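One structure follows; several queries about it will come next.
Of the protein chains in this complex, one is absent; all others appear in place.
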Amino acid sequence: MEVNGADTSWILISSALVLFMTPGLALFYGGMVRAKNMLAMLMMNYVAMGVVTILWVVVAASLAFSGNEVSGLVGNLGLVGFRGVGLGNEIFGYSIPDSLFLGFQMMFAIITPALIAGAVAERMKFSAWVAFVAIWSVIVYAPMAHWVWGGGFIATQVKAVDFAGGLVVHINAGAAALALVFVLGPRIGWGNSVIRPHNLPLTILGAGILWFGWFGFNAGSALGANGLAAQAFMTTHIAAAVAATAWIVAESVSGGKPTTLGFVSGAVAGLVAITPAAGFVNFMGAIIIGIAAGVICFMALRLKTMFKFDDSLDVIAVHLVGGILGALLLGVLADPAVNELATGGMSQLTAQAISVVIAFAYSFVLSYVIAKVLDMLIGIRASETGEREGLDIALHEEQAYQMAE
Amino acid sequence: MEVNGADTSWILISSALVLFMTPGLALFYGGMVRAKNMLAMLMMNYVAMGVVTILWVVVAASLAFSGNEVSGLVGNLGLVGFRGVGLGNEIFGYSIPDSLFLGFQMMFAIITPALIAGAVAERMKFSAWVAFVAIWSVIVYAPMAHWVWGGGFIATQVKAVDFAGGLVVHINAGAAALALVFVLGPRIGWGNSVIRPHNLPLTILGAGILWFGWFGFNAGSALGANGLAAQAFMTTHIAAAVAATAWIVAESVSGGKPTTLGFVSGAVAGLVAITPAAGFVNFMGAIIIGIAAGVICFMALRLKTMFKFDDSLDVIAVHLVGGILGALLLGVLADPAVNELATGGMSQLTAQAISVVIAFAYSFVLSYVIAKVLDMLIGIRASETGEREGLDIALHEEQAYQMAE
Amino acid sequence: MEVNGADTSWILISSALVLFMTPGLALFYGGMVRAKNMLAMLMMNYVAMGVVTILWVVVAASLAFSGNEVSGLVGNLGLVGFRGVGLGNEIFGYSIPDSLFLGFQMMFAIITPALIAGAVAERMKFSAWVAFVAIWSVIVYAPMAHWVWGGGFIATQVKAVDFAGGLVVHINAGAAALALVFVLGPRIGWGNSVIRPHNLPLTILGAGILWFGWFGFNAGSALGANGLAAQAFMTTHIAAAVAATAWIVAESVSGGKPTTLGFVSGAVAGLVAITPAAGFVNFMGAIIIGIAAGVICFMALRLKTMFKFDDSLDVIAVHLVGGILGALLLGVLADPAVNELATGGMSQLTAQAISVVIAFAYSFVLSYVIAKVLDMLIGIRASETGEREGLDIALHEEQAYQMAE
Amino acid sequence: MKLIIAYIAPFKLDEVRDALKETGVTGLSASNVQGFGRQAGHTETYRGAEYDVDMVPKVRIEVLVDDSLAPAVISSIETTARTGSIGDGKIAVLPVEDVIRIRTGERGRDAV
Amino acid sequence: MKLIIAYIAPFKLDEVRDALKETGVTGLSASNVQGFGRQAGHTETYRGAEYDVDMVPKVRIEVLVDDSLAPAVISSIETTARTGSIGDGKIAVLPVEDVIRIRTGERGRDAV
Partner (left out) sequence: MKLIIAYIAPFKLDEVRDALKETGVTGLSASNVQGFGRQAGHTETYRGAEYDVDMVPKVRIEVLVDDSLAPAVISSIETTARTGSIGDGKIAVLPVEDVIRIRTGERGRDAV
């Protein structure tokens, strides 16, 4: 296949859109923390754009997408330092330049650890976070990407599918979030009173940016400008809209008011859940996934109270639960008329379930170990004074907002 | 015609851009209300992304774009639930997938009612707003879209043209805004003292997002990546720039200072006015439309004081007046060298004038009736206490900003 | 060559992305000034979208891109008012419509003077700023664009290259900033105490928008959707990521904490430095440029203290120094395997160095003269009371934020 | 001299300021506070968790006045800020030993 | 009557308010201040320039109380706001000549 201009155009802008999601996510999360931790929250997200990019070029891209070693467990070192990646498509043979394929994938590698930040907000040490992100990108993210998208065993042996990252991105990040939350423990004062968001308009703007960027994430995963991209575009939007609406309906039904944070949380939940399914389901499938995501992720908020863990910004309820929902529902709802790569039905569902378990287990266990080791070596939690005073001053010597002068 | 990758690529991103305008609009409006109504304002916009999407898929898209019944008055139910919409272009035969065509159009259906929100800000009840948007999308927006773009009587019999939504979007929303404002009455305290915007930087950012997204709106309306799209892109940008400048010149000439809110209001006015004309006029035409929009919309701000109606954020001066300006000027300025579909001249102008009257009358009357009926059934205005306390707490049990903790 | 849909699609969205950078820049700068000067800062940026657009259409585009007069010193008046620019590509013969080529270039003409605003923040008079931008666009920017991209003498005789604007945009703006800073003098109170940013989250969001938009800036400069665009896309992203990381490492090494403002400043420095080189270097080249930009621009912050000039928001350290770095390093690092138009090596380096000197000198001298003349004619500095009270009220009769009511 | 502090509903600020001007007050300072009182407060929701907020936004006005003007100021605030519903707020009168106008160095009642 | 002003660490606000409610206080007003005191402050950085910030965010609580309740209020704040580390803040007790409840016009101790 030759490099095709139209596909290249669409994946160029899709890559930019996915990169833009990380600032969007930073705002989405940042608005929900207290003012004194705002910059630290933004920084946890932004730093992924630096650290993961470097590691991706140096080694992670190669582990994910170069060859296939140890029966599908990991790639080789053939593309270390993007060696031999030129302007053409000789390596991967897609209709877009090889560098662009690796670039598009890089943006996913960036936002995935950034998603985790929401769970550990307001208490994790910056140095430990950077170390965690660096290690995790190489030994958790890259192999998982290989298994699912790089010709590894989940694709070829388990035969599970994942259109744009239900396993690789959301379950992966959600499981890591859970592990980190256990190692870190709750924020000071958690459970006594509700810790309130300091600037919801920024959160809502962030959600708007996420929604916008997600078109690149999901419809870009068609790797071309074609009918499948359009289908993924539409299922993505529909699931987001339905889930957002379902969430505020659920809020109202359970005795509260429809909230703006609820609406945008529902939208994100819908976007998460449709991610693995976007290019496999029809419009009815998107609606069902949207409803499920809106209602079940809303209910999943209670998990943290039931099991007493402090997942600061509900990464588990939204990304872990939403990702699992999408990966499983896709097993039921996949429509071969949309995409013959997934047929739906019992065997598909089984494959999906197995892949979910593997992704969850691998990410949870390794994340736990990395966090524990880092905690022993350098400590992963900010000092008590720092946490009280605010991480912005304690870790970055900066304040988000200044008194008017 | 086959599905064309280049056109698909451009309409994919254009659709994303138009969707992104709604969060942009939310900020643009949100910055102008008082802090206590910020979230309610954002929510009025965002909820359109949920509710309109659902209704569009379920029925409105079909009424707008499927067939042509009752001599061009409305579509049929052939596409209810997006029935039969697949990855190809069998239904509409454009050079992009059918689902993408409906998706691009959906984004217009979303932002149009969102535009109305500015007029009713700071006093309308959320439940009534949701009901209004839902009903209006189906019985006002969908038919109007059909008349103009779906093969209905304005296109085929009146022979008026509307490149990207002067009639369908701006006059339509502006007329509805006027009707709602009459039914609702003014905000408490309106007229006694100026109600001041709480966060202009967000308004200005919102305007930046709108300007950015409008390229998808107007240049996307060429439905392909070609010379006409480029022309619409350029006329859009030029009109915005000229109108923004004209507005601050008008401010200065009439004895004030050039304001930032004036600049961005002018930009939006220019974008509105060029919308129907973007793919029909040459660059000189764009400049003339820009000047007219900047100056006349600025002067139209006085209407609300003259006729004593509380159009909170000047939807009428900007969208109704701007939309009418553009639709009429296009009759004079259309250049067949740009697009042979509009020739300019007297007969074109007459057709445009007739279409303006029809669009205004239909939208105003139906919107008035819907609002009145809703007011009788559930009440459309927030309680006095709620309005004083702020709609965020009263309607959504949330506060936009929290005291530093 | 025929107009090509894929290339057109990519340049349409690239143009929109570059336009979006100006609102992004406004936020980036705006967050760093004091609250009382917020709107004035935003306005200095936004007004460029108005004034430069008008002048570009009227005359500047023609001076830059029409023909080649006085041995490569300036264009002619053949395209005044975009005369004869139609839907095809008859004039320039690129694979995109002529109007789009001029539109893409226009967005560069807009953001370049906007970059200067950071240096003169918090004290320059709005009227003088508008006059400066207008004159500067025509007699500094347009000729420089001609020399480098319009077939002028830097391209044809000096044989220096500039992929996306190291000379034309960054050195040009940086030199003008330096000149203006000398004419204006420092802000009241500068040097006594640190003048602190009022809203860093907006600055960080602005940087995110800049990063996003820069993909259009650099990868769009390939003028097509092809391997070179992908290469520029990747080098751009890599340089930004590396420079951001290098900056916070430099901060830490020199005894401070890694700051969020540092991270985003580094990102911008990296984006600046890669701009001239994006389509000429390989990935290793991008990494080296990134490291150099992060470390050297960070060190260059000290210049203003050493030489006692008040460059409010460090335009010189970031854009002038970063631009020079990129333009020179490209001489060393250019890889003909990436783009045969630049070979690297001694003669390339010499050409680059000469072009840097010319660009700096021309812009500095003319900017200085324009500023001096304007100062004599209308005064370029706000009144002392105005500066103390805040420019928002003094110049625009507006306040950015209102006390909660 | 007295310092009169009033906690009032935010939407009353303009009215109260205008009334005070008519009373002869030549200066005042206002700031935002969060007040807790008999007024019930309200419920807020954060991601499914409801909680009671018993602090409501109020505006705090401070007026330095000469003793002779104090009663008029108090009754002017009382009349203007009253809506009759809970949350109207409170006025406190504090003794002031001295007032200085920074610009001129005037002291006492001349400085008010 | 007294006006009790306390400058406390922001994260203590909820606790102090709850404690005061138990003491019988029926109202208070709180606002954000920047405090300078013995507490060291901190270093901030702005684009490579380090500078010392000796102001730290504090919350200022004001409680109007009847004389009889004052000692209880003071000791309640003292106990609840104390962490034992520098920066815990201060309490000041000011005499109040009169208090008026705007809604009812009640005066003095009834108004508190």
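The letters A, B, C, D and E name the chains in turn, as written, and every chain counts its residues from 1.
We take it that contacts are C-beta pairs under 8 Å (C-beta built on N, C-alpha and C of every residue); 3 or more make two chains touch, one makes a residue touch a chain.
Computed from a prediction, not measured in an experiment: that's the story for all the values here.
Only one residue in the set E:Ala49, E:Ala72 or E:Leu94 touches the chain that does not appear here, and it is E:Leu94.
When the whole complex is considered, the residue among D:Val53, D:Ala72 or D:Val99 that touches the unshown chain is D:Val99. Mapped onto chain C, contacts with the missing chain fall at residues 36, 189, 192-193, 388-389, 393, 396-399, 403. The set of chain E residues touching the chain not shown comprises 2, 5-8, 31-38, 54-55, 58, 60, 74, 77-78, 81-95.
With the whole complex as reference, residues 1, 3, 17, 26-31, 62, 64, 94-103, 105, 111 of chain D touch the missing chain.
Here is the rule we go by: only the chains that are shown with their structure count from here on.
The angle needed to superpose chain A on chain B by their Cα atoms is 120 degrees, rounded to the nearest 5. Taken over every residue number at the interface, the positions common to chain D and chain E amount to under half, indicating a different-residue contact. Between chain C and chain E, the centres computed from C-alpha atoms are 50 Å apart. Among all residues of chain B, those that touch two or more other chains are 4-6, 9-10, 13, 36, 199, 396-399, 403-405. The set of chain D residues that touch two or more partner chains comprises 11, 32, 34, 44-46, 50, 55, 57.
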